[in-house]
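Every protein chain but one is kept in place in this view of the complex.
Here the chain labels run A, B and C in written order, and each chain numbers its own residues starting at 1.
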């Protein structure tokens, strides 16, 4: 189905395991819903604890789950024993993140030995309808000697 | 001292008041330390609740406080009754955000009637020494009819 | 076919006419191949005059045609008498721009009254095969009182 071949067949265990070690994700209530070779979906229900001053999701939080979705999309293609770091990202907040649920879908544009380029699209669900509220473009680095998941 | 003249002399009350309405900031423990015409400083002590998988501050959280520091730097120059929205930002995570405290300093590059361009620099304090861990470049929009602070 | 409705039915004349007024495009040999509601394609044959130090297309030139393709995709949806300005863009150069021909395809992500968000993908054609070498994400502003095309 996917255009990418994972280097590590165990990625379906390794990616959620790394996600589970990000303290911020459980603190805000984000969940990894799906991971495949080169893609990943993260969801976050609304609450006042993730809001900005007008009652929408805070742009930084939209960026946080978009960065994670795109980053774990990239991490899914990295070899056993590798770690992943975000080098940089850019996000356009194209509409207010207004709704009950945020859905971030990350996908790899181009994997590489050292650098990987990924994207994410974030949608807000409100009263059953979905609307794109942000798009992100990101550079990741594969790091060795500091694995995301041990054992 | 500053090169910018605030349009609203009451900005020193209005900016922290808007910040106080961002639920995410108190949820993660961020504090606005200072605001002046065209600049703003936000700090965030470390805790597992803002961590990524290697025990550093999560890149999305670094982005969250950098976005807020740069955004409130811009908001300080906006007129009474205005609201501020982040149009987009780009962040380079130039070093691991490793330390006890994050300090984000935002400053306006160019204010405008509709769009304002700001920057932020984020440093991590560890054992008393400071190190730049991220730089951000951002576009803000002044919105009317949806004030950040009422009354 | 397209998901967007152009505000100006005359956009198919107006967009190439604005492009023709960009001196840089004829100077480097770029051509607008196609324009539709919310999308645009620009091509640039290789020559030493657009090269960088390793003999590939210069990254700034890749950015120049990507910026124009995405910008004219946005301009196609703007009303009669409007002008278009690029507010900002971000580009990832994901592979060397190595080949005989560059093809930049721009498309609108979200049109707006004041701001429009667009993307472009640039491919290099080499010996008959095509490879993505850059992706761009961009913010445009609709300006009034300074039309791109008069008459």
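Quick note on the criterion: contacts are C-beta pairs under 8 Å (C-beta built on N, C-alpha and C of every residue); 3 or more make two chains touch, one makes a residue touch a chain.
Everything numeric in this text was worked out from a predicted model, so none of it was measured.
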Next item on the list: Would you write out the residues of chain B that touch the absent chain, in ascending order?
Entry: 90, 92, 94-95, 109-110, 117, 119, 132, 135, 137, 139
Notebook entry, point to check: Tell me, which residues in chain C touch the chain that this view leaves out?
Noted result: 18-19, 21-24, 27-28, 47-54, 58-61, 63-65, 67-68, 83, 85-93, 96, 146, 148-149
Check: Since one chain has been left out of the picture, which residues of chain A touch it in the full complex?
Finding: 87-88, 90, 114-115, 139, 141
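As a working rule, only the chains that are shown with their structure count from here on.
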Checklist line | Whole-Å gap separating chain B and chain C, where each centre is the average of the chain's CA atoms | finding: 33
Next item on the list: Indicate the residues of chain A shared as contacts by at least two other chains.
Entry: 90, 92
